[in-house]
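The structure under discussion appears below in the form of structure tokens.
Showing just some of the chains, left in place.
Letters A and B name the chains as they come in the text, with residue numbers starting at 1 for each one.
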């Protein structure tokens, strides 16, 4: 805490060594350490902490332009985010996490560090992403879902999860250590997934059984049918549409051996 | 952040346009925006944010008298609360939520906006109430329970839950999109409820089966028997007792066809 606070932000604690782009706004009580670089028009809410020191993480943190970081969020040193980051309130993102464009992280979520996250991911509230997870593009993690990483807790074995593009993890679901969710896989609310989940598979229940292919997930009222890119584009910019279509085609082309269902 | 902070609260950031009742207390670091009206004797803890701007929510936020809002809570613009609101620490309540008297919301809970909440509700910690939920009077939501609202995530379909008076949702339970909990219904710990749940029904397990009528829920040691108004009144004011008794009678009068249990 030997940093010098910049007099320009009299209500906040902004290091005079932090690098701020044009049009940056910083709310009352926010702390911005000297290893932080904020792109143009980044908005930092009250009582946030950016560039928090972690053990052995001397690197800086870079937050791309047009970000909105809501109040009471804590982002460690050694992270980087592409443009358009948006966080809820009370978020924690630990050291060494690298995310692509337009990540959205909901209130109270905790990304435990050293994670690699692609573009356009959406995490809702209380999402707990274990240290070292690998997450692709267009991934949805719903509230209170968990990605674990220790197969024999507590141990020194580190086996984080991998989530491929377009996968969806519903509320309260648990990804056991080492889970690998294939492209466009779908884990139902409260289910517990384990091992390699094929592309396009729907997983349900405490045993994480494959119960369907996502293309058979329909909403009768609305006449909607998954993969979700069929009917949902809200919040994605036009330049992402081509990637969404290619992803949908890849998921539709995936095949599952669902014969196991007959044996039940 | 063009607001002028009132010099009266030198440790906090209180807009000079905010309307404060008599005996209001505001802790250090709290931010009160200009669209906020606080009733008499409202107490705001340190580092809270009241009247947070949301997308397209120009309305003010009104907090009735005798409220206690604990530290680090965030309440958006466009909300209203009857007298006696009590929140835990680190709570988030988003725009457009309207609650009756004496709502209590525990630490880390997240009410996602546009919710209608009746009188005397009690939410414990980490309760996640999806946008647009409708919640009656005397409803209990225990820790880590979730009310969802998207039947085919992600989609544009919005099907939030409805919870009738006196219902109880235990820890870690999930209310699937569109769940309608009848009067006095009871969802067991970790269960997953779906669809229309009749008044007085007890729901358990991942399939949300009806396993009992609440009047058969007993605690042998204490000789207690539900509905809970039979034996629990702590924290409710005398003027609520008549409503509690009428509610108990309504729940007792509800009938369930439990024959399905014989077929299992």
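The rule is short, and it goes like this: a residue touches a chain if its C-beta (ideal position, glycine included) is under 8 Å from a C-beta of that chain, and two chains touch if they have at least 3 such contacts.
Predicted model, so just to flag it, every value in this text is computed and none were measured.
A.B. asks: So 2 chains are in place, but how many copies does the full assembly in this file really have?
C.D. replies: Every protein chain is the same sequence, and the full complex holds 3 of them.
As a working rule, only the chains that are shown with their structure count from here on.
A.B. asks: Which whole number of Å gives the spacing of the CA centres of chain A and chain B?
C.D. replies: 27
A.B. asks: Which residues of chain B touch chain A in the complex?
C.D. replies: Spelled out, the residues of chain B in touch with chain A are 1, 5, 13, 29, 31, 47, 49, 52, 72, 74, 90, 92, 108, 110, 126, 128, 144, 146, 148, 151-157, 172, 174, 176, 190, 192, 206.
A.B. asks: Enumerate the contact residues on chain A facing chain B in the complex.
C.D. replies: Going through chain A, the ones touching chain B are 11, 25, 27-29, 45-47, 70-72, 88-90, 107-108, 122, 125-126, 140, 142-144, 168, 170-172, 189-190, 205-206, 217-219, 221-222, 224, 226, 228, 231-232, 234.
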